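Starting off with a structure, shown below.
One protein chain is absent from this view; the other protein chains keep their places.
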Amino acid sequence: MPAESQLVIVGAALFALGLVGFLSRRNLIVMFLSTEVMFQGVLLNLVAMGQIHGRLDGQVFALFLLVIAAVEAALALGLIVLLFRRRGTVATDAWATMQG
Amino acid sequence: MSETAVAACSILILLCPLLGAGLIGALGRPVLRGRSHAPAIIGVGIGVIASFVILHMVRAAGGAETAHVVLYQWFVTGAPSAWFNVEVLVDALTAVMLVTVTFVSLLVIIYSRDYMREHGQPARGYERFFAFLALFVFSMCALVLAGNFLLLYLGWELVGLCSYLLIGFYYQRPAAAAAAKKAFLVNRIGDFGFGLGILLIYLTIGHLDYETVFGAVQAAMANHGHGDVGAVAAALNTDLATAVGVMQGIQNRVAIIALLLFCGAIGKSAQLPLYVWLPDAMEGPSPVSALIHAATMVTAGVYMVARCGVIFTASPAVMTVVALVGAVTALYAATIALTQHDMKRILAYSTVSQLGYMFLGLGVYAAGSAIFHLFTHAFFKALLFLSAGSVMHAMGGIIDLRHFGGLRRIMPWTCRFCVIGALALAGFPLFSGFWSKDEIIHHAFQSNVWLGLIGLVTAALTAFYTGRMIFRAFWGLERVPEGVHAHESGRWILVPLGVLAAGAVLAGYIHVGGFIEPVTEPFALAAAQAHHTIPVHETLLHAAALGPGGADVATHAAEGHNYGLMAASGLIVILALGLAYLAYVIWPGLPSMVTAIWPRAYRLLFHKYYVDEIYDAGVVQPLRGSGRLCFGIDEYVVDGLIWLVTAVPRALAYALRGLQSGAMQGYGVTMATGLAIIVLVVLLSGW
Partner (left out) sequence: MESWILTLVIFSPLAGAAWLAGGDPRDDRATRDRALISSVVTALLTLVALALFYGASGGADDGTYCLEVSHAWLTGSADETAPVDLRYHVGIDGVSLWLLVLTAFLTPLAIWGSFTGIRTRLREYYALMLVLQTGMLGVFCSLDLLLFYIFFEFTLIPLYFIIGIWGGPLRRQAANKFFIFTLAGSVLTFAGVLYLAYFGYAHGGLERFTFDIPTLTSMGKSGAIPANVQWWLFAAFAAGFAIKVPLFPVHTWLPLAHTEAPTAGSVILAGVLLKLGTYAFTRLSIPMLPDAAVTFAPFMATLAVIGIIYGALAAWVQDDVKKLVAYSSVSHLGFCMLGLFSLKMAGVSGALLYMVNHGLSTGALFLVVGMIYERYHTRDISQIGGLGRPMPWMAFFLVFFTLSSIGLPGLNGFIGEFLVLLGTATSPTTTDGMPGGPLHYGYVIPAALGIILGALYMLWMCQRVLFGPVKEPPHTPDTSTGLTPDLTRREIGILAPIALVCLFIGVYPKPVLKAMEPAIALHILQPGTSAYEDDKMLAEGPVVPRPNEIGDRLASALGSSSPADGANPSHDCGRRVKPVSAHAPHRANEQPRSDPRLTDGDRNPADELTRREPPG
């Protein structure tokens, strides 16, 4: 199996794991970490695809995404801290107020 | 006439009253106060002088010349025919009107100086009053001087505005405020037709200035209504092909145009069925009534018809309408005046009636006589209203004849002047009203016996109600309202009255009709033409029937002197006055006996045929109802429909809101499932 294919498989596995984590956990921080895992899966895929097609776009894009992910993480964690201060918990159930 | 001189005089006539009004408006309250009458008197005074200068110039030119001066370009749009100028047209008719308007107005303003004071102190709104008066004079002069239909309309509306402001001068009195609004609105109804007529003129001829329009209409109606294409083309300065079309347009529409214009005249000159505002207009101060009823405003309609003689005489049917409206209004208003108790109201109905005479004159192609009557009427009606004002002033604001009487000794001068005015109004021989009214009745007889008879009957009624008013106010037992210290008015009031009284006697000896003959020529021409010939034998018959002199009179008849008729109408007037003297001085019980015999007729007349009530129930209330209906439609139908439209998304949202659980993972599952389905579909379909 070529290295690129392995990378793609690992990326897909990461994504699937992250998705499961996101859907099954109630803790906001863990859910956030799960999304990060999904994110890394996609990143890995991008790099792999770039490698497969012999172009650098994938890598360049991955670099961009890294930066964005960092920014996003800072923002999201800040929000979570804020939410925790409001309710004293980081469980999603406490915030299910937006129902129709 | 030199154009420069005419222009200079016109500008003076227009600007001086306007500047006076502006000056009072700007400085009246802070600076002038009790002297606010000065700018108005000076401004209008200059206007009087300039008017006389114009009259002199027209006379010097033999009365036949016309000066047309463009002052500046007002606005332009599209083709050159739609360039509207501020322009003046001066001819004999204009000159006569100007002199009448400015001269009578000046006297009224001088009179107001004392009238608008209470115990020597200027009354509240003193400055406002004079500013409006000056503005009124300006508006009327603008109307008379206008050189095209649009400016005529401007003056027409401004006069309406001034009447609104002045009738509503005592704005805290609900009656005054309502009367002001009524005056403006009823006038507007007339102006509706007037404006449409102007637009139709433009649509048909493509121009609005008098000279072009009248020239074109005259040419189009030449040759017994068959038209003269060459003359039309020359008048319009176009090629023959265009002229043919315009000519046909004129021939087809001239009657409708005339009728629409006449609507305006009906409104402004208070004829049936739009006369209702004028009797209420006496809610304003007496000088205003004098101004509105005598010199300005109501004469505008008569002036306009005389000015547009070319258009009106083009259609005999319209002339018949004019004559009928005039005759019926004259009779109708006179009957109402018989029963009223309010001195000013009697005078107001007499104005409506006299204006009816003028339209009767116009309708029977005697425009000269109509303007002549307008001229004499201005003097004696202003005199009567100002005298009534003098009485009212002395009676502490009460003008109801039931509350006072026998004022002959208390107010000797007012009484004398008032009697002179009343005799002129009644048409007592040798007073001014006699001459002018007689001419109209004479021409009416020439046209149709019935019209003439209506004229005579109205003359009798006029004499009777005038006599009734005079005898009740000045003769009989001396009575004044309680708590009122009755006194003769001061010099500022009596001097204008004296001048007007002189006018009321002498104005009949000025041959106005002859002077303006060049202007009223269309009437004469039309009368002479086929569609208006009175068989000679008929005239002879009248003459024979009406008095001694027989055939001799008939030959004079054509020239406007019918001695038999004069004698007859003089006799009728004297008899009617005598009857009034009998009923109100010698045998005061008579009137109540008469009313007891015909109580219904009396009530009908006393309530003015219930016309105000009919209008309210037939026009005003339905309109208001439809207004409520419109608003209701807005609130319920239109908004209801829109609510229905918005109900669709609302219902959808209601159906779908259940999907919104608020739990984040729920959304995640949905998303993941959807993604999985898409991936599966893509994979299975083998893309």
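When the chains are written out, they are named A and B in that same order, and each has its own residue count from 1.
By our rule, a residue touches a chain if its C-beta (ideal position, glycine included) is under 8 Å from a C-beta of that chain, and two chains touch if they have at least 3 such contacts.
Computed from a prediction, not measured in an experiment: that's the story for all the values here.
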Missing chain: touched chains present in the view: B
Per the touch definition above, residue among B:Tyr153, B:Phe428 or B:Tyr584 touching the missing chain: B:Tyr153
Of B:Ala178, B:Ala222, B:Ala524 or B:Leu604, the one touching the omitted chain in the full complex: B:Ala178
Residue, one of B:Arg59, B:Arg603 or B:Arg624, that touches the chain absent here: B:Arg624
Residue of B:Ala123, B:Ile189, B:Ala524 or B:Ala567 touching the missing chain in the full complex: B:Ile189
Positions on chain B contacted by the hidden chain, ascending: 72-82, 150, 153-154, 156-158, 161, 164-165, 168, 171-174, 176-178, 180-181, 184-185, 188-189, 191-192, 195-196, 199-200, 202-206, 239, 241-242, 244-250, 252-253, 256, 623-624, 626-631, 634, 638-639, 642, 646
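Quick note on the criterion: only the chains that are shown with their structure count from here on.
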Of all residues in chain B, those that touch chain A in their complex: 656-665, 668-669, 672
Parts of chain A lying in touch with chain B, wherever the complex brings them together: 19, 22-24, 26, 31, 92-93, 95-100
